[in-house]
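The other protein chains are all here in position, but one chain of the complex has been omitted.
And then chain A:
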Amino acid sequence: MAGIFQRTVRLRAAVRHLCPHSTLTCAARLSPADFHGPFLTCTSGQFVASTRKLHVEPKSSSAGAPERLPFSKVTDEDLAYFRKILPGRTITDPDLVESSNVDWLKTVKGSSEVLLRPQTTEEVSQILRYCYNRNLAVNPQGGNTGLVGGSVPVYDEIVLSTSLMNNILTFDNISGILTCQAGCVLENLSLYLEERDYIMPLDLGAKGSCQIGGNVATNAGGLRLLRYGSLHGTVLGLEVVLADGRVLDCLATLRKDNTGYDLKQLFIGSEGTLGVITAVSILCPRKPKSTNVVFLGCETFEELLKTFQLCRGMLGEILSAFEFLDSECMRLLNTHLKLPNPISDCPFYIVIETSGSDPDHDSQKLDNFLEEAIASTFVTDGTVATEESKIKALWSMRERVTEALTHDGFTYKYDISLPVERIYQLVTDMRQHLGDRAKSVVGYGHVGDGNLHLNITSPAKDPALLAAIEPFVYEWTASCQGSISAEHGLGLKKRNYIYYSKPSQAVALMGNIKAMLDPKGILNPYKTLPDNLK
């Protein structure tokens, strides 16, 4: 019963926060009967969770834009100052500012009139010091590839772009520690490192555009997390400019440093709301000498999971990625991007990557695994690639699903962490729940990390469809104690859903930290933290 008790306490607290005037009391005991609505079960099989009560609507729509906060508006004097410190790099031409106002998905648009492009940390410091004094809101922006509306202004916030801060500062090829400015494009860093026999510890589909500063600010996950871990582990140091212009130099290049509180951890994943990251030092792994990619087909999700277990057991230390996509994703790839299916049509597809230091060992391990996989009939079809060109081709089947979705219509994206065995149940339930209302419902993602990318498309933006999807998807996730945003972050779109995955105490403490580091709230306002914290 303890599990149910804790669960209901959390849900109750969450409800209280969404509806400050609720009359729920702090009674220690609250029976599940107090919550009415559809009951959802989870693998633990022990408890039930209501979906109705959490649905209490706060004053404004949860994901809709909040009211503009009373920041100053940009004046000619402000522009004159910016032009003085950033000659030629203070952009006010509407055509040029336009692309910084719209996100990659083309779902949110701001109305900023000023785009600033500093080249040095000192310039960023000057900008922020000035904006802090003038109470001007600032929207830090890297590659603008975020998927939750966190990278573009909501109103007229000044866009602070790191695009020109693209210098690599140092690289030590014994320790593998790289330091660079925050505006370095991930793919460029990869190319630089690959020439020196190293690789970046993270890789994502957006690599051609995303910048390392943004990656760190959003604690980007990606395709290699399974093997190399998250940025919380691989980032060794940061240089951050705080809201008032102070430069915080924590750009250590040390693998181990237990001297005081580890401040950089605060900024990793802070989505530009606690400071502007200007430089990063990161630990890079050696480039594997042998890489293989396998593309497999499975009949059921259960068999996919059995393949995962087999894979973990037989490939173990050389496994560097385990991704999945469903047949709907394949259909979209075939239709919109004309990418042919490398194997026969199956309900589920897996992309497995191995990386190791000895091609012979690795192919031996891989051969054994593949023979076992076929013999066990967990896998019904598959193909292997060892050549660079074929590897790229197989990876694109997974990496380009996001792109294929944009061609299918307006996309509702959900990035959920769930217990691995429940991952596809959410997709099936969503399909059933939405019926004909949606055009496509697809599931894919980093199944090895328990991370599902659930995407739903419709021909055009459809508020009725959105109402059917949310909060169904969040409540389903909360009932499994999952995360409503595994790696995409909260940004603008998901800021108010934080309570589905974090207790209110935690959120309150986040608010305290924000208030301490950015008392005027000028850094990336309207994002990440819920509206009711203000």
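Basically, a residue touches a chain if its C-beta (ideal position, glycine included) is under 8 Å from a C-beta of that chain, and two chains touch if they have at least 3 such contacts; residues count from 1.
Here, contacts and distances are computed from a predicted model.
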{"item": "Missing subunit (named according to UniProt) among the choices \"Small ribosomal subunit protein uS10m\", \"enoyl-CoA hydratase\", \"Kv channel-interacting protein 4\" or \"Electron transfer flavoprotein subunit beta\"", "value": "\"Electron transfer flavoprotein subunit beta\""}
{"item": "Residue of A:E122, A:E302 or A:E387 in touch with the missing chain, whole complex considered", "value": "A:E387"}
{"item": "Residue touching the undisplayed chain, where the options are A:I127, A:A279, A:C311 or A:L370", "value": "A:L370"}
{"item": "Among A:A65, A:I343 or A:V420, residue touching the chain not depicted", "value": "A:I343"}
{"item": "Residues from chain A at the interface with the omitted partner, ascending", "value": "289, 295-296, 340, 342-344, 370-371, 374, 379, 381-390, 392"}
